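Apart from one protein chain that is not included, each protein chain of the complex appears where it belongs.
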Amino acid sequence: MSNYTVPGIDQNSAKQIIDGLQERLTDYNDLHLILKHVHWNVVGANFIAVHEMIDPQIDLVRGFADEVAERISTLGGEPIGTPAGHVQDRKPLEYPKNKANTQDHLKQVNDLYTQVIEGVRESMGEAGELDSVTEDIYIAHAAELEKFQWFVRAHLDDGTGNIA
Amino acid sequence: MSNYTVPGIDQNSAKQIIDGLQERLTDYNDLHLILKHVHWNVVGANFIAVHEMIDPQIDLVRGFADEVAERISTLGGEPIGTPAGHVQDRKPLEYPKNKANTQDHLKQVNDLYTQVIEGVRESMGEAGELDSVTEDIYIAHAAELEKFQWFVRAHLDDGTGNIA
Amino acid sequence: MSNYTVPGIDQNSAKQIIDGLQERLTDYNDLHLILKHVHWNVVGANFIAVHEMIDPQIDLVRGFADEVAERISTLGGEPIGTPAGHVQDRKPLEYPKNKANTQDHLKQVNDLYTQVIEGVRESMGEAGELDSVTEDIYIAHAAELEKFQWFVRAHLDDGTGNIA
Amino acid sequence: MSNYTVPGIDQNSAKQIIDGLQERLTDYNDLHLILKHVHWNVVGANFIAVHEMIDPQIDLVRGFADEVAERISTLGGEPIGTPAGHVQDRKPLEYPKNKANTQDHLKQVNDLYTQVIEGVRESMGEAGELDSVTEDIYIAHAAELEKFQWFVRAHLDDGTGNIA
Amino acid sequence: MSNYTVPGIDQNSAKQIIDGLQERLTDYNDLHLILKHVHWNVVGANFIAVHEMIDPQIDLVRGFADEVAERISTLGGEPIGTPAGHVQDRKPLEYPKNKANTQDHLKQVNDLYTQVIEGVRESMGEAGELDSVTEDIYIAHAAELEKFQWFVRAHLDDGTGNIA
Amino acid sequence: MSNYTVPGIDQNSAKQIIDGLQERLTDYNDLHLILKHVHWNVVGANFIAVHEMIDPQIDLVRGFADEVAERISTLGGEPIGTPAGHVQDRKPLEYPKNKANTQDHLKQVNDLYTQVIEGVRESMGEAGELDSVTEDIYIAHAAELEKFQWFVRAHLDDGTGNIA
Amino acid sequence: MSNYTVPGIDQNSAKQIIDGLQERLTDYNDLHLILKHVHWNVVGANFIAVHEMIDPQIDLVRGFADEVAERISTLGGEPIGTPAGHVQDRKPLEYPKNKANTQDHLKQVNDLYTQVIEGVRESMGEAGELDSVTEDIYIAHAAELEKFQWFVRAHLDDGTGNIA
Amino acid sequence: MSNYTVPGIDQNSAKQIIDGLQERLTDYNDLHLILKHVHWNVVGANFIAVHEMIDPQIDLVRGFADEVAERISTLGGEPIGTPAGHVQDRKPLEYPKNKANTQDHLKQVNDLYTQVIEGVRESMGEAGELDSVTEDIYIAHAAELEKFQWFVRAHLDDGTGNIA
Amino acid sequence: MSNYTVPGIDQNSAKQIIDGLQERLTDYNDLHLILKHVHWNVVGANFIAVHEMIDPQIDLVRGFADEVAERISTLGGEPIGTPAGHVQDRKPLEYPKNKANTQDHLKQVNDLYTQVIEGVRESMGEAGELDSVTEDIYIAHAAELEKFQWFVRAHLDDGTGNIA
Amino acid sequence: MSNYTVPGIDQNSAKQIIDGLQERLTDYNDLHLILKHVHWNVVGANFIAVHEMIDPQIDLVRGFADEVAERISTLGGEPIGTPAGHVQDRKPLEYPKNKANTQDHLKQVNDLYTQVIEGVRESMGEAGELDSVTEDIYIAHAAELEKFQWFVRAHLDDGTGNIA
Amino acid sequence: MSNYTVPGIDQNSAKQIIDGLQERLTDYNDLHLILKHVHWNVVGANFIAVHEMIDPQIDLVRGFADEVAERISTLGGEPIGTPAGHVQDRKPLEYPKNKANTQDHLKQVNDLYTQVIEGVRESMGEAGELDSVTEDIYIAHAAELEKFQWFVRAHLDDGTGNIA
Partner (left out) sequence: MSNYTVPGIDQNSAKQIIDGLQERLTDYNDLHLILKHVHWNVVGANFIAVHEMIDPQIDLVRGFADEVAERISTLGGEPIGTPAGHVQDRKPLEYPKNKANTQDHLKQVNDLYTQVIEGVRESMGEAGELDSVTEDIYIAHAAELEKFQWFVRAHLDDGTGNIA
């Protein structure tokens, strides 16, 4: 930690917020790598539509990673984003499929999003008591991730609101 | 309701949030229809300035309708936006004027905005306890609607802060 | 009616043209509301492609509503576009589906377009004898609506030119 | 006249169409000069709104002049657009006001538009029997000129559809 | 033919309109190929000006081909645009020159345009009685083709309206 | 004249500057009409290059007219730009050619530019002693007009610096 | 105060929110003046990089001033932004340096940002209980100001997280 | 003062030019603050048109402040633009109105512009003998400020060239 | 052949390179015609996604045709792109399907691409020994054509890397 | 491996090319993660210049990863880009620094680039004998990576061509 | 010299102005070559900031060369810009450094700018008596060159206005 942090936030709170942000950074870095992996390996009669749907989401998630990392720096921390670093202390997000058709990939991506969003909402709750700025970043991220999950789920919905 | 909703939100909360969003969707659909109606029927020496002031606001309100409807879908609900549907369960927003001069229309629009904004602020209060993402959508909408109401009121203000 | 209309067109003709334009305005307002409703409620393996195909069409139809309404004003009439107003004197366009898969929605939209286009072609025939400018507006609208109906039908065609 | 004209149109018809186009060219050249004159001389509490409303219309009218002149060339004629030439055979459009307030100018412009539009509709009628392409140019011009006249009249309308 | 066509048009009329559109499609495909051929083979002191004048016209003609083909699909037909298909039933448009100077090419292009425009005007006449939308497409095409022919002829005109 | 003018300039000087500006306004209005006339009537093997060279210059000259007219208004005068008005007190700029080849037109345009530029340089000299802002406007106009005259002359130069 | 404020907010709350907004407005006006002052007076081997880093921040801060002032108007208040007015009731933000090298300026700017951000966070706390819209404006401002302070501090950090 | 200035200008002249530039800088900083203040506080039936007319002028004046300040730096001086600094040695420009209708504000702004323009023209006269580059900056500023004053005055003119 | 070619390439080599380029030109002209044909005739539940995927590829292939044809001219040859010319000496590329569903069309397009790419790779091998510039053109074309073939194949792949 | 690959390339060659591409994909994924890490952790007097220099390079490297992965798919392979997958079979690129000043980071980045470029040049050599398209991708990547390494080294060069 | 020059300027004056313009053209050609040379050879910890600062200035200087050369042509002269020609009659601008660090290069560039600006100011003085248009070109060039010299000097200033 630096000898400075955001004015009006004490060092202990800053440290706690940074811990949450670092977890999200690791998740987002894993997530954008996986989404590109899906983008390359998806096949089937709906190929082009799904292939193209994923790319703008990757840009968003990469922007989220940048935003939480720069918030860490702003709070006086050191964001860790190296490939070795982000697998060291924890299991990276798992994604078991390589080449597969669109529906199979989207089911897997749906599960992945549930995991990532739960992490964001957890950090959002913690940040809310410490720093409105960081909380607001999480709210904006959740909004976009949840909307994309709707896109994913809409492909899987059987027309009656059920996902098999 | 679908068998899924946003991760971290339970089905009952989701249902409650959706109810508020559906009310706002209906209001926004009514509002953008009325604003276009004013855009076409306003006359008088200030015609062109007022005629043009309304159009970007219509784009915003249409965007708000889209945003709350897609939030309903994200939460697992079914947004109702059909012309029959959105008058069925309630009285549509009323707008009694057709051709009239700018000041008369703006007085009427001012009243309409008070009504619509009160609805947004009510839903905002309810959402705050259930879902920060939905609350944040309402805050952004209120900010824009309130600013436009200032534009409207500024035409009616007699220079001392009173609206006749 | 105002005490003026377009130079070279008599008041009676103007009145008659305005009646046709008001019917189209009501249809277009209903139509763009319904298309947004479909945009939000469609699901299934082709979700994203159909979801995105609808949006530019909504912009077009909203533009058509604006164009016929402003033609009414130009002819000295008062276009009625309020939510109460446009269901008062006639049944709004019906759309019975909420959440449903893409093919089911597109079948419904196909029927809706047949109904709307027939209205446009009827007004087009009437306008042709009274005012080439209004006729030309209808021709441009028909061109776009018919092209979009082809897009819709192309999803339903079994490859031999038959729609089940 | 050249020894060629548009394929499928005989020399006599071409000559007759060109006569109408030349009249419109002269009117449009007069009109865009006058509109700029108004743009510079208008004053009063609504100055900026009216001053700015006129400029895009001038661009349109200059484009109309270009379009009818190039249609004359296409038909094998020689469009006359010189300042001496376009006052030689006829009285230029008159515009008696210099500095004056917005309402006074708009009344004058309203009268001017009635005169110009009547000319366009007359040529439109003649062209309809000879050349659909030229007719279509007139229809597009009339649509824009009539819409602008509505803008002008909307400033003068007392709210009940009457222009004093 | 499909079991559907544009609402308000009967199957026989649709078939007749499609025949005209197919002829134009074939002509336009031939024409844009030839214009590119000229673009590549023209030489002489005016090379660059003529070389560059042709390219935007090719884009237009390709757009016309697209427009008539999609109108065929909209009417329930099957547009034929394959290289084998469009020479099968008729002689393709002939263009005898390869490398040659600008004036020689422009004379040849002038003749070609007379041939293509006559075809458009013929189909325009037939369509006028059956379908205003298709007629309007032809009018717009004729306007552009005739204007480009003026550009071509203006290079050949001896200054007195004669083309040697 | 108004009861106000630019701060720091007395009414007599303002009146004198306005006279010069009004002459230039009249010239510029004549000039842009004539340049369009040339744009439409020029023919010959260099048609397209010359036809296109003229259009951006017309935009410039129209901008110059606007600029001097608005300077008149700024100085408290009333710019006269009506078609009748600008031929009343003086002979409009003459342009004797209709359809003619590029070199013949450019010779004529060269003479016209000499006349117009001499007017600008005369007013520039007078303004220099009264108002640097108006002088600066003339300098900018002269720079562009003289550059365009070089373009014109470069077509006529025999390669040794002589214009036949 | 006006006889109106934002629907759902009482006059006393509105008055209290306005007081906080007026303090921020004064700070932002001082801040953007000072940042421009730094932009002009900074020198040294890192001149161009620091000179250019400041300009987009000035645009942001000017936008923040506009935003809080318009929120005051929306709430029915009268924002005070005159040069006399904003020094009357309080000491303007002090900035003791004129020409100086980049590191010296950045140290000074760092202190200034601590002061400004503390003000924003204080008002943010007060607004949170009264008006979510105003609170949200402050959160967005804090996010940007704190990020820029990181940029400033990153120049001063000795590589171990300490600022001398 | 630095030990360098613009090549070809001696230190004494540079010092004298800088003094004039510093006065203009102070005026421009005051002016853009006041124009924003008006932008926020203006009301009445012409609100939106006047509110929007002011914003681009603020951008211009801010650019003028930047330009004169950077000219001071170029000449080797130290431009003073801090809020404390620019009221220290002189009275800031006064602006007595807060909320008021458009005509009342425009009258006040008209007086303010007379004062600011007189300052510019005075510095312009002094600079003309010392440095053409600085003089040219003032000429460009005067041109824009005087044109905007015409916009302001045109709202106040009674149609006969008198401002009450 | 001209009496000139690219500096550093002898006439015999140039002739040989031109022969390869002419074959590719003919293929590309056939290919972009066929792709448009598919674009118009494809139907089925994936219509819109496939319909839109084809259009940017057509632009690319048309650009490739232009590029190889202009390379022929650069080498001193005469590119033949007329509709008659490009079927004279060889069988045009065959495409047997008209209206058909997406998967059927994509299978056919896959075969067509294999044929076209083999031609490009053959010419690439020949050019490599004669002219690096021409070789580089082929490499860039192959890269894009092969990538598009992957898009096509990805629709047909059963998820295990097999195309039925 | 799929049962298809690029036309003209045999399955064994394809497999060999894919192996090289997969190594580069892993390197590029590591590299863009590390560059972002540096972007966030760099400090010192040159902070902003270096911070900003890195971002466009990250976009390039992410584009390279996309390009080699899609080439693998085109060749019939399955690109592996998951976070777990790309550390499984080999050591990820190491980057030992977190917060540090610009020169220290740039030295480290210089070493990293030597390692990455050597990998690219090795694969380039292997690909040259098998597939010109893949080779050409590597050449373009090397060109950009080597240019960026010059940027990095230029910061470290002592002015005589030596890097300490 | 040609047998024509700018209207209102006699041949002797034109010749004299041309001589000054030719000197400036030669200087500008030398200057933009040298600035590119610096752009390529600069190194050190401030590399990227200085490297990038130079490029837009090169574009400006190349534009200045174009402007003075075209003014020569406009005045009837023949601008000499060939590499042999512009060193024939005089010593080209000298620049003794190749690879060197930023501060060393900027000192050298500072001296070079003093030399170039003195030339511009000398020609400016001579032109002022002969041709305001040419004088105005020089004023605009001096403004930009002097501003860039400030950028250069600001890197060398020790914080007290002294350049060592």
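First chain written, first letter: the chains are A, B, C, D, E, F, G, H, I, J and K, and each begins at residue 1.
Here, a residue touches a chain if its C-beta (ideal position, glycine included) is under 8 Å from a C-beta of that chain, and two chains touch if they have at least 3 such contacts.
Since we're looking at a predicted model, the values are computed, not measured.
**Student:** One chain is left out of this view; which of E:V42, E:L93 or E:V152 touches it in the full complex?
**Tutor:** For the chain that is not drawn, the touching residue is E:V42.
**Student:** Hey, which of K:L33, K:L60 or K:I163 is the one touching the hidden chain?
**Tutor:** Here the residue in touch with the unshown chain is K:L33.
**Student:** Looking beyond the chains shown, say which of E:I54, E:A100, E:A127 or E:L145 touches the absent one.
**Tutor:** Considering all chains, including the one not shown, the answer is E:A100.
**Student:** Give me the subunit J residues in contact with the hidden chain, please.
**Tutor:** Touching the missing chain: residues 113-114, 117-118, 121-122, 124, 128, 135-136, 139-140, 142-143, 146-147, 149-150, 153-154, 157, 161-163.
**Student:** Just the residue numbers, please: which parts of subunit I touch the chain that's not shown?
**Tutor:** 1-4, 6-8, 70, 73-74, 76, 78, 132-133, 136-137
**Student:** Since one chain isn't shown, list which residues of subunit E touch it in the complete complex.
**Tutor:** For subunit E, the residues touching the absent chain are 42-49, 51, 99-101, 104.
Please note the rule applied: only the chains that are shown with their structure count from here on.
**Student:** Of the pairs B-C, H-K or B-D, which one shares over half of its contact pairs with A-J?
**Tutor:** Answer for the repeat of A-J: B-C.
**Student:** Could you give the separation in Å between the centres of subunit C and subunit G, each centre being the mean of its C-alpha atoms?
**Tutor:** Measuring from centre to centre gives 50 Å for this pair.
**Student:** Could you put a whole-Å number on the gap between the CA centroids of subunit E and subunit I?
**Tutor:** 24
**Student:** Rounded to the nearest whole Å, what is the centre-to-centre distance of subunit G and subunit J, using the mean of the C-alpha atoms as each centre?
**Tutor:** Distance between chain centres, rounded to whole Å: 42 Å.
**Student:** Please list all residues of subunit H that touch 2 or more other chains.
**Tutor:** 2, 46, 49, 70, 73, 78, 99, 136, 154, 157, 161, in rising order.
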